[in-house]
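A single protein chain has been omitted from the complex, and every remaining protein chain is retained in its original position.
Which chain is which? They are A, B and C, in the order written, and residues in each are numbered from 1.
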Amino acid sequence: MDFSIPDHLQRLIDTTRAFIDDEVIPLEPLIPEGAFQANLHRLEAARQKVRDLGLWAPHLPQRWGGMGLSLLEFAFLSEQLGRSPLGHFVFNCQAPDVGNMEILIEHGTPEQQERWLKPLAAGAIRSCFSMTEPEHAGSNPTQLSTTATLDGGAWTLNGHKWFTTAADGAAFAIVMAVTDPDAPEHARASQLIVPTDTPGFEHVRNIPIMGHPGDGYASHAELRYNACRVPQDHLLGARGAGFLIAQQRLGPGRIHHCMRWLGICARAFDLMCHRAATRELSPSKPLASRQTVQTWIAESRAEIHAARLATLHTAWTIDRHGVYAAREGISLIKFHVADVLQRVLDRAIQVHGALGITDDTPLAWWYRHERGARIYDGPDEVHKSVVARRILKDYTP
Amino acid sequence: MDFSIPDHLQRLIDTTRAFIDDEVIPLEPLIPEGAFQANLHRLEAARQKVRDLGLWAPHLPQRWGGMGLSLLEFAFLSEQLGRSPLGHFVFNCQAPDVGNMEILIEHGTPEQQERWLKPLAAGAIRSCFSMTEPEHAGSNPTQLSTTATLDGGAWTLNGHKWFTTAADGAAFAIVMAVTDPDAPEHARASQLIVPTDTPGFEHVRNIPIMGHPGDGYASHAELRYNACRVPQDHLLGARGAGFLIAQQRLGPGRIHHCMRWLGICARAFDLMCHRAATRELSPSKPLASRQTVQTWIAESRAEIHAARLATLHTAWTIDRHGVYAAREGISLIKFHVADVLQRVLDRAIQVHGALGITDDTPLAWWYRHERGARIYDGPDEVHKSVVARRILKDYTP
Amino acid sequence: MDFSIPDHLQRLIDTTRAFIDDEVIPLEPLIPEGAFQANLHRLEAARQKVRDLGLWAPHLPQRWGGMGLSLLEFAFLSEQLGRSPLGHFVFNCQAPDVGNMEILIEHGTPEQQERWLKPLAAGAIRSCFSMTEPEHAGSNPTQLSTTATLDGGAWTLNGHKWFTTAADGAAFAIVMAVTDPDAPEHARASQLIVPTDTPGFEHVRNIPIMGHPGDGYASHAELRYNACRVPQDHLLGARGAGFLIAQQRLGPGRIHHCMRWLGICARAFDLMCHRAATRELSPSKPLASRQTVQTWIAESRAEIHAARLATLHTAWTIDRHGVYAAREGISLIKFHVADVLQRVLDRAIQVHGALGITDDTPLAWWYRHERGARIYDGPDEVHKSVVARRILKDYTP
Partner (left out) sequence: MDFSIPDHLQRLIDTTRAFIDDEVIPLEPLIPEGAFQANLHRLEAARQKVRDLGLWAPHLPQRWGGMGLSLLEFAFLSEQLGRSPLGHFVFNCQAPDVGNMEILIEHGTPEQQERWLKPLAAGAIRSCFSMTEPEHAGSNPTQLSTTATLDGGAWTLNGHKWFTTAADGAAFAIVMAVTDPDAPEHARASQLIVPTDTPGFEHVRNIPIMGHPGDGYASHAELRYNACRVPQDHLLGARGAGFLIAQQRLGPGRIHHCMRWLGICARAFDLMCHRAATRELSPSKPLASRQTVQTWIAESRAEIHAARLATLHTAWTIDRHGVYAAREGISLIKFHVADVLQRVLDRAIQVHGALGITDDTPLAWWYRHERGARIYDGPDEVHKSVVARRILKDYTP
């Protein structure tokens, strides 16, 4: 067991960290709700600098224009990117595009890769992943009402989706739809590529979340597929493999989420310490002199440190032994890191007092928009039951 | 000790509850951020119905057009009003006006009462209370930089305030300003009435909080007093008594806050139970069948019940024995009820899943806007230290 | 709603408190594990003083030699008694005798009352209640294997019980046994009086709990009923009513437990404050100056205060409206007060440092012996589910 970080990786981490500090954090005041499109040119300028530095799409293989990092290496970078709400977008490794790129690499035909992956990897277009439906509990992704039927060489999709992140402005959606209703539960659904300009693709609304519908990349859409027809070759992967592909995507996706959350934790921790050290309760008596604040800082450090090692351990396991071998860790970090995230954010806000609930720091943004961390990708309660039942198998007589 | 509720009070509670359900909750979709002014006429219509029902300003003495309830009686009504973010406003007992009315009744001259209290009690104007300053920790309200100097029969105010709730559209502010810088710490400040159309009264901005600056009553302003002059008779209460008056106002104000929070808890609890009982995980297997959801419901009920009795006990003590005798309870319920509030809201959101973070229920509104409950009126950590030091005096050798 | 305490009750409370302080707490060093019998004469001397003061058996009707208090009045006294592990015993209102007295008053025949209740009320004998079985989860008291069959004018009991509190030295047991195996689930069991000198009554052992088996009243026995025969008239209450009687007993019994726990909380709180105020970290810098200690004191006070009102409210509801009307409160306080108890004890120990885990204070005793508070009378998790399901009925479509 060796916890040391190789020099080349440490340099990448340092460069990334500096770039976030110098080029990305100054853009944060641009991100009030609903201002994504209006400020896109500023973000594009930062993206160009990332390309120039050779840091573009760190998760992608080099043949697709990325850095070709292992998952563990990318995890370290992802933590740095997560320190700003804009970080992953600027480096073109933001969800859901990052997952869609993975699916296209793994399951796309050469034609699909040429048409969809290439511009996505280049940052020329955006995409979305359309799975969750308002009529079904998100905790059970095998329950879907959206259907796709094949006739005359084309798929016809009908259905209702919501929480399709970043659909507003996306060039295409990867849609989970039931293609084989009579198959076994886990083999009913397939994934299909649906360009958003297809007739029948209806963007109902960006859902107002925590007070605002957002816009562009920073939004979550309600969609309807109204007899929406795409050619037969828009099937992505094998017919009936939709659920399986979605599952495979979860492992690396979990690392992305958790390291991003740990980046948020790192920034919130910094802000908390900075505020504590500089805010004076009375002359020369800083907030940092209060034992409660000290306690929050110590506990946050310990919790972040431990949760971070658990996440890195899972990334390493995926790299070394594959997703299946890592499935317990993948489940555990989901709820464990989300819990740490919420506690650290809460403490950081409390240390800031009234300032903490204003938009003068990114804390209030994360407080609102990461409340979902315990809900999306399946509520934490479900993950706990699933992992416990798996563990308990070894004890059952 | 007798926990029964007299019939006349129970009838008032029932009437109020029904009015909130039938007339106020249907208005809630009007309250997205920034829409207060645009929808004011709808709220005014509801206010008129309240007047017609004889429920107007339940906290006010009858001579000022109110119902003349005791604090304990008002507490029960306040809980019902708190079930909607619009309740207190519709009944004209919303903070900060409710506190300002109390100050004017207790300390205003007949002329001040005629000019300011009368229209305020009638709901014809709004007001604000301008105390907190960005340069000083809110936990120590004796630290103020805003000054008021008396010369030529007028007070000249200079200073910088923020988190002056509802200043946007208010007719006047009650301002805490240092009038006697050389007096003992608690006798330096006075309260002054400053009409908002006074030259030098600068409304800098509504502070963006949790993603939005809000507007009208639903906002928190940053203000500057730039050589703002008001006549000598705008002093409210005795010179140097500003801090004392503010303190006296805290007792009943604490009951108002806590019973409002308990009203939020009651509504969130209802929403949580309703969702649990009606959301199906699979056919005929509702979310309510999950033990974790049951645990949250049971714990929420127990915590709300106990916190509610503690708050009512404090209201009763103020009515019976005065604010001084009740000061321990007043401190305790601040942090205790705020803590229950946060936990109940968090559970209610989690039970709603993705729906819980949308604006389709009021939960996300409260989640954002009541995060401040642990901060405003002094951070909970300060209250804990204060009350503990008072208790510990009895044990000190 | 009126929270005032009548003068006559306040005097009783004060007298009881003083007696505990002056006469009972000094006896506490006598209570190391296994020393009950050896020190019984000291406890009997204290009991005689209680009789002389007219405070004997405060829960009992006057015709049985008690004070005839209402449940609410007794609750206040019980809190005072709970401040010492010896309090309830010295006043002859200790579990399980207190519950057995209630059953005998309510359901005993005149002959049973004369033979068993009279000496029990007088403190001349002790008793036990034999329900829990090692083979069945305590959370489901309808599952019992112990049987009693009637033939030849006598009941023959066979079965295995454990956690029969205070069986060691008891004169008789009230035993729950299945008499009607084919009846509906809740009508299968009856209660029978079994003198402990009946042949076949086997005291297997006092179960070693938290390091010690204890002795006499302070023990929890494993028992076997080996073809143990008692006359037909030893049936207590109606045949098949065993479960119902046990249920009825739970309401007042819950108040007894919770007020005793609140008495423990009160004492632990006192000890914590005293220690904080007198232990010096360095010259003239007491432990009480630490914010974390202040926080624990403030939170403990708030939690104890709220939980206490909830318990008193439930006692009042039972007095006024009966056990059935109070059943929600009865369930809620079980887990709510047990939770407060555990937190307060934990904080009090931590404030004492190494001293807190020694036997120089009663804290370590309670820490060990009240860990069971979340387990006995049914684990808290079961109570939470039960009360939640009852609440959810009102929301089910």
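Just so it is clear, a contact is a pair of C-beta atoms (placed from the backbone, for glycine too) under 8 Å apart; a residue touches a chain by one contact, two chains touch by 3 or more.
Predicted model, so just to flag it, every value in this text is computed and none were measured.
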(request) For the chain that's been dropped from view, list the shown partners it touches. (result) A, B, C
(request) Can you work out which residue in A:18, A:150 or A:309 touches the chain that's missing from view? (result) A:309
(message) Looking at the full complex, which residue from C:13, C:154, C:357 or C:386 touches the chain that isn't shown here?
(response) C:357
(request) For chain C, enumerate the residues touching the unshown chain of the complex. (result) 32-33, 132, 134, 137-140, 143, 162-163, 207-212, 279-282, 287, 290, 292, 349-350, 353-354, 356-360, 364-365, 367-368, 371-372, 374-376, 379, 381
(request) Using the touch rule from the top, list residues of chain A that touch the missing partner. (result) 1-5, 72, 270, 273-274, 276-278, 286, 288, 291, 293-295, 297-299, 301-303, 305-307, 309-310, 312-313, 316-317, 320, 328-329, 331-333, 335-336, 381, 383-385, 387-389, 391-392, 394-397
(message) By the contact criterion defined above, which parts of chain B meet the unshown chain? Give residue numbers in ascending order.
(response) 290-292, 295
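Please note the rule applied: only the chains that are shown with their structure count from here on.
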(message) I'd like the Å distance between the centres of chain A and chain B, where a centre is the mean of that chain's Cα atoms.
(response) 38
(request) Mark out which residues of chain B touch at least two other chains, giving numbers and ranges. (result) 381
